[in-house]
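Below are the structure tokens for one structure; questions will follow.
Of the protein chains in this complex, all but one are displayed in their positions.
Moving on, here comes chain A:
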Amino acid sequence: MSPNRPITPSTLSPKDLPWQIDWNKSKCTLCGQCTTVCPVKAIELGVFRKRKVKTPIGLMTPPENEYSIFYGIRQKTDPAFSCIGCGMCSMVCPNGAIMPRRNDEKDKLCFHKNAGGKPRTRGGRRNDNDSLLDRIKFIRISMLTDPALDAGRHEFDLRTLLGRVLPPEEGLKTFREQGWAPPVREIYPLIIGGMSFGALSPNMWEGLQMGVAYLNEEMGMPVRICTGEGGCPPRLLRSRFLKYVILQVASGYFGWDEIIHALPHMKEDPCAIEIKYGQGAKPGDGGLLMWHKVNKLIAAIRGVPAGVSLPSPPTHQTQYSIEESVAKMIQSMSMAWGFRVPVYPKISASSTSLAVLNNLTRNPYASGLAIDGEDGGTGAAYNVSMNHMGHPIASNIRDAYLNLARLGKQNEIPIFAGGGVGKNGNLAANAAALIMLGASGIQIGKYIMQAAAGCLGSESDRCNVCNIGVCPKGITSQDPRIYRRLDPEKVAERVVETYLSFDTELKKIIAPLGRSTSLPIGMSDALGINDKAAADRLSIKYVV
């Protein structure tokens, strides 16, 4: 062994990494596509030396060593270049000679991902497969007592309201007196949540917008999409498609200059304004667009220099109290659009959610509340925030709804739930469960990236490089060499397919419950779970 062997405390073997590369020498043709496509350069062409012992027949000639070299693929073990398991190598390999394999034990990389004293920052998800929403069952199914509705044949009205709904008496009084009533939009209950133009690649964003426009104009489904922080492309702001878009204003106010300047030129009002205070994946953290993704286009739209990280502060810096946040900001945003556009805040699910909600109920301009649970995804966050902060969505939503019900204001302030909806693929079931727990609608982000663009991330720390702009599928990269991999038309197609199938599945769930003319918001008598503690906590039935 070499006396100056390169072993340091952070020297790892492939066995210590979360993902290991299986490379098959006999199948590999050394085309090099895998190393080219690897987003984190975890593999490289390697030169291997081989010794072969030649033992001639007889006793006269002693055995000899024969040395040769061959070329192949080598996995790097430097923590900075560890394999992320995205599997792009296997997608491009013409011979199926390479594939990442998950380590069969807990990896050691997690102890070393803080080079330079910086904790790990990553994009993606919380990486926890468990989901309470998946365990909820729909137990109220009409069979013989009353005819069930036919999901395939009956007409269903699956709409929800975004906007403050006045109590019946007040609503009619306002109508008679022709007073001002808060704006209300009737929308599809599944919203594409805030994923900004900086976080997503232009192709991904275009694909989503095209899909949403198609759903609205061709399929008659009033689907809405939120911009996320970072503004909105000027052309979209001035187009008739703006009415399908919820503009988000977050604490960095990125892109808002552009939006305010576009106001006089807007042909349509936006669907709503979402004021982001928090995000489920990183509660208390604000937003973060890392410098890798701030190219010239993004810099122009956001009104900042290119190539610098763009953190949004965790709070809106001009405000120092909940009253100010809720009252002042909501009012001024409402005023900017002549009180014609619903304005609502989005917060991370936490133990203070109820305080915010209570405050909103007293504000006539507040149009709703979006609550994002701990299972949300993000473009960039500290590992520790994603994994260990925040509140699960189910109990948070339930508390909020029951609180409103106690006040007699259920559905007056619609609550939108996000964070981990469909994380294991059960989108319609998760969404229906949240609606029956009290949500007026659902926000999705990760799901639509996986369904519409084939995001490779999973709940087992796979990929998670959205933050550094090397997204192997081109979804969250601002590098044209990468995002040209993504065809916006195909994304749009997948968005439409996803929504249509969701629609069918949602009908399949609510038809046997006997609901078709209104969304079963708060219909908790239909829900059951095989966990006594969870059943008690959510006030639903305990079933085993």
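Following the convention adopted for this analysis, a contact is a pair of C-beta atoms (placed from the backbone, for glycine too) under 8 Å apart; a residue touches a chain by one contact, two chains touch by 3 or more; residues count from 1.
The working rule: contacts and distances are computed from a predicted model.
Q: Just to verify: the chain that's not displayed, which of "Glutamate synthase", "Hydrogenase isoenzymes formation protein HypD", "Acyl-CoA dehydrogenase" or "Fumarate hydratase" does UniProt list as its protein name?
A: "Glutamate synthase"
Q: Among A:22, A:64, A:257 or A:525, which one touches the chain that has been omitted from the display?
A: A:525
Q: From the listed residues A:184, A:262 or A:336, report the one that touches the chain absent from this view.
A: Of these options, the touching residue for the absent chain is A:184.
Q: So which of A:34, A:161 or A:289 would be touching the chain we can't see?
A: A:161
Q: Could you tell me which of A:75, A:131, A:279 or A:410 touches the chain that is not displayed?
A: Here the residue in touch with the unshown chain is A:410.
Q: I need the residue numbers on chain A that touch the omitted chain, in ascending order.
A: On the side of chain A, residues 140, 142, 145-147, 149, 154, 157, 161, 165-172, 175-176, 181, 184, 186, 405-411, 513-518, 520-525 touch the unshown chain.
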